[in-house]
Structures are given as C-alpha cells and as structure tokens.
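Only one protein chain is missing; all other protein chains are in place.
Presenting subunit A:
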C-alpha cells in the first residue's frame, strides 16, 4: 500500500535518511525502532509528506506522491497521524477536535461527523469527555482523543510517532490497548516506538533504523532473538 524506493532526506548537509526502500502491506503493523536521532520520525513524516523527501520515491497505491505535484491533501486524508505530544486543538472541545477535519476536509455534515466521532470516542473509552477541553484531560486521555481524531477521517493507514513517550507510566497501557484493538481491526499501522513489548507482541514487522539507514527489517521473533547486525545487537542490549 505504501512503498518507498531509495527514500533519502537531508537537512542542509546533514543526511538523515539514506536510501530507505521498503513496502508496507495493507493491514500490516510495522514497528520502527532505533536509537535517538536515527531518523525514525523523519521517515514517518516523509510518508505523509509533512517532510518533503530530498530524493527517492514514495508510492501510495499506484501513485508516486513525493515527486509529482500530487495533492498532499488527498494523501493526508488517507493517512492519519498521531504525535508524541498529541497536538490537540486546545480551543476546541473533544468532540470539536474529532469532528473538525471530517467536516472541513471531507465535507461531512455536522451531525454525520458527530455520529462518527461519538462512536470513535466510545471505542477509545472517552464518551463522557466529549464536551471537555483538552487541558482538562490526562495525557493518556489526550492521546486517545488524538487517535480518535485521526481515525475520524477514516484513513487507510495510521502513523504513530512515539505515541506513549510523553505519558506517565500508568497511562501507557490505556493508549497501547487502544492501538492493539486498532491493529486487530486490520488497520495498517506504522509505529515509531520505544515500547519493545508492544513491538514484539503487536507488530508484524520491525524496521530497525540506525544513522538514517534501514539496517534490518524482520519479523519481531527473528529480530529480537537473532539480530543480524552488531548495531541492532548493541541497541537491543541497551533497551531490553
């Protein structure tokens, strides 16, 4: 569904992504892991063109989107994103956060969008918070709203950039549980994470990035038990 070919990104002369070639299949859950600064976020942000790649190709279904003047809106409508720091709209209630884009971008009717939003909020366990403002919510609740907001666009794939890294430990589980449920529904997911257990349990595939290179990609079983590269071994020694 999403395919990158020799995807590279430089900031000035800092080469952050180097020739990443990979294919994300429909329904697949990919965990992207690697040391800090290895380019995980940049890779993710290239996929929905929040970052313009310096070279290489990105294919979404049968369209090359990185080099063509493809409509970025079309791609972003179909790929949801969840950020480490939530980025909820603070001046809107939870319900408004979730209905805003469907109404503005997909031109849904307001009551239609609210119907969908309420179902999604129920799914992430926040029915009672729909008229709260984001600053009344805990971190875990904010992130669940952010997930509902992204899902409200009915995307084909979801990108997560360290969705639990900014959370207090006791809130990590509630967010991971929502993500697990989502994975079970067959959602295509690319998740940058430091939660190795989540990666092991939920991911179909691990992408290990190091200094901008895709050093290894494999099934979690294989990757965690028999990493092929010394870089991966060193990394796993540190985090496990």
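Annotations
Just so we're on the same page, a contact is a pair of C-beta atoms (placed from the backbone, for glycine too) under 8 Å apart; a residue touches a chain by one contact, two chains touch by 3 or more; residues count from 1.
FYI, contacts and distances are computed from a predicted model.
UniProt lists the omitted chain of the complex under the protein name "Polar amino acid transport system permease protein" (options: "Glutamate synthase", "Polar amino acid transport system permease protein", "2-furoyl-CoA dehydrogenase 2Fe-2S iron sulfur subunit" or "Serine/threonine protein phosphatase PrpC"). Residue in contact with the omitted chain (choice from A:80, A:139 or A:227): A:80. Of A:50, A:196 or A:236, it is A:50 that touches the chain left out of the display. When the omitted chain is restored, the residue from A:61, A:104 or A:233 that touches it is A:104. Considering the whole complex, the residue from A:9, A:149 or A:231 that touches the absent chain is A:149. Not every partner is drawn; the one left out touches subunit A at residues 48, 50, 72-77, 80-81, 83, 85, 87-92, 100-101, 104-105, 133-135, 149-150, 153.
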